[in-house]
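Quick notes on the structure that follows.
Only one protein chain is missing; all other protein chains are in place.
Letters A and B mark the chains in the order given here, with residues in each chain numbered from 1 onward.
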Amino acid sequence: MSSKKLSLPTEHCETCPAFTQLEQMGLSLDNFDRVVALAGNPNTGKSTLFNTLTGLKQHTGNWPGKTVTRAEGGFEFNKVRYKLVDLPGTYSLLSASQDEEVARDFILFGQPDCTVVVTDATALERNLNLVMQVMEITQNVVVAVNLMDEARRRGLDVDTRSLARDLGVPAIPIAARSGEGIHTLLSTIEQVVNGEIETQPMRIQGTPEFQRAVAELAPMIEAAAPGVPNARWLAIRLLDGDAKVQQALLSGELANLVTRQSRADVQFSKKMAIEGRQ
Amino acid sequence: MNLILWLSLVPALLVIVFAPRYGLRTLLGNWREMRTRELMEDALKHLIDREQQGRHASPESLAGTLGLPAAKVMNIIARMNSQNLIEHRGVELYLTPEGERWALHVVRAHRLWERYLADEARLPLEKIHAEAHRREHSLTPAQADELDAALGYPTRDPHGDPIPNRDGVLPSGGGTPLTAWQTNRPARIVHLEDEPELAYAQILAAGLRLGQTIRIIETAPERYVLSDGEAEYLLAPAVAANVHVAPLPESMLALTDAVPLDELRHNQRGEIVALDEACQGFTRRRFLDLGLTPGTTIYPELKNSFGDPRGYRVRGTLIALRREQANQVWVKPT
Partner (left out) sequence: MPPNPTNPPDATEILAKADQLRGTLGTGFRDEIVKSLYNEAETIARRAVHAEGDHKYDFDQRIDRIVTSPIFGLPIMLLMLAVIIWITVIGANAPSNLIASGLFWVEAQAANLFESWGIPWWITGFLWHGVYRGLAWVIAVMLPPMAIFFPMFTFLEDLGYLPRVAFNLDFLFKKSGAHGKQALTMAMGFGCNAAGVVATRVIDSPRERLIAILTNNFVPCNGRFPTLIMLGTVFVAAAFPPAFASIAAAGSVVGVVVIGVIFTLVVSWALSKTILKGEASAFTLELPPYRRPNFIRILYTSLIDRTLFVLFRAVQTAAPAGAVIWILANINLGNVSLAQHIADFLNPFGLLLGLDGVILLAYIIAIPANEIVVPTMLMVYLGTGMMTDLPGLNDLKTLLVDMHGWTMLTAINLMLFALLHNPCATTIITIYKETNSKKWAALGALLPLGIGFVVTFTTASIARLFGWV
């Protein structure tokens, strides 16, 4: 995590002026500047956070897998408009079940500017598995450690600074239900999106053979699709025999991805220049 | 009246019979061609089977396997000859390199389908051979590659037979027939021969399955008695020869004091040792994703009215598993 100081207030902030910088836009998605994806295990309060941010009252039942397609909403923070995409809750991105494919494809091909992984503070170990899988695909990750209130009630003390240090990405304690920590989360997202925070995602090492194989394959992918942000992950997927990634490679979709992304970057900076926002 | 009827019926019949794409004649022709192709592929499989066993195929053995009269078999042989798939040496038949490539493709397609039917379609084991046999002829090499990738590049079919890779190379290691194994030496079942079907049915009926760890505790001319530490299994020697075993690998030795997850008592802690060999495909991936990895602590926390399913606490979450699933997870009680 960068040494950037987060000086913004973190506790219940509905009354302080900073909170008013969040403007819920519900479904008005015609014109947005940035895309943020919400990933997370089932039952981590992902949909609650989605509702808090967008103002949409999407229903959130407490049973596994209730969000099966992705929901979209919008919010505005510090005059930048974000599209928020709520991905299906999954334990992993490897199994290729229907919901996992929706989530994975969006993070890989939808190229969100930032992916927020919502985790359950009371079952962190299980949740970090997904965090690390997401960090393999993209490095613009913010971990939202949700249900902090629940954790306190159960006598759990979660040290998010230790977490951020180990993971190499920001980890923000929140309680989506009461709104605790939402402002800090938003400003962290903002900083990750415009590069003020540089993340250094932790990645698993694996066996020596595995490392050798990845080291051999990843440069080939980078050469075939210059600028691809996740050659390492793609290499792992190819080693695992992921049919979808194989197809994307054969059809040239991977190379397209990269150009699409850089075009979006140009457009955004142009817009910023014209409207004088920073 | 009758005349009008006939005048309209006759052209209709002609269309039905001779229509270019879906006419009966075309359909019949297509069907014939497919049937010939199937027979030819079965013949190629027979030849490679024989070659792998170090025996030679002949028109007679071919007729026996295909269950066809000699005249028809000669027809097929002639056809394969003309396509340069086989060659004669006296009455013995050999595959040409081209023929071997095709034969290996069919074997590959068959075993991949078996893997698919067992892991993804979850068909009962005794049914997959016949179904795979039906499907093996309609797979192109490219489609076989796709299936291979989708299944995660399996090396063995559910019977433990090796699956050739895309270049026709077979993975090594086939195991030893049970009849050639020492008494009392622990062994792992690596292959169950699925032909003849009768013998295979007896193996399954006895309760043996792939990946099981067993010992021979008694051999007699009329029967073999095996044990997996709990139950005893009886097999006729002819059937026992169809069970192939291999020495226990290092990691499996740790399993010898492991029990299936289902045997843990309520609230009794266990450490996961391994997922069963028989647990493959989607189930295995799902288990791993849920955090059922070796070394993890797990315990049954919630009973159901009927004892099945049970809720297990693993990595902080309560997950319900049915007995069949719980039996695929090996744990060491702690």
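Just so we're on the same page, contacts are C-beta pairs under 8 Å (C-beta built on N, C-alpha and C of every residue); 3 or more make two chains touch, one makes a residue touch a chain.
Not measured: the values here are computed from a predicted model.
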item: Given B:A63, B:A109, B:V243 or B:L321, the one touching the chain that is not displayed; value: B:L321
item: Among B:P186, B:P260, B:P309 or B:P333, the residue in touch with the chain that has been omitted; value: B:P309
item: On subunit A, residues whose C-beta touches the chain left out of the figure; value: 42-43, 57-66, 68-69, 92, 94, 97-99, 121-122, 124-129, 131-133, 150, 154-160, 162-163, 166-167, 177, 202, 204-207, 209-210, 212-213, 216-217, 219-224, 226, 235-236, 238-241, 246, 249-250, 252
item: Absent-chain interface as seen on subunit B, which is shown; value: 121-124, 152-153, 155, 165-166, 275, 282-291, 293-296, 301-306, 308-309, 311, 313, 315, 317-322, 324-325
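Heads up, the rule we're going with is that only the chains that are shown with their structure count from here on.
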item: Subunit A and subunit B, separation of their C-alpha mean positions in angstrom; value: 42
item: Subunit B residues touching subunit A - in the complex, by the definition given at the top; value: 146, 148-150, 152-153, 282, 285-286, 288-291, 315-317
item: Subunit A residues touching subunit B - in the complex, by the definition given at the top; value: 91-92, 94-97, 122-126, 129, 240-243, 246
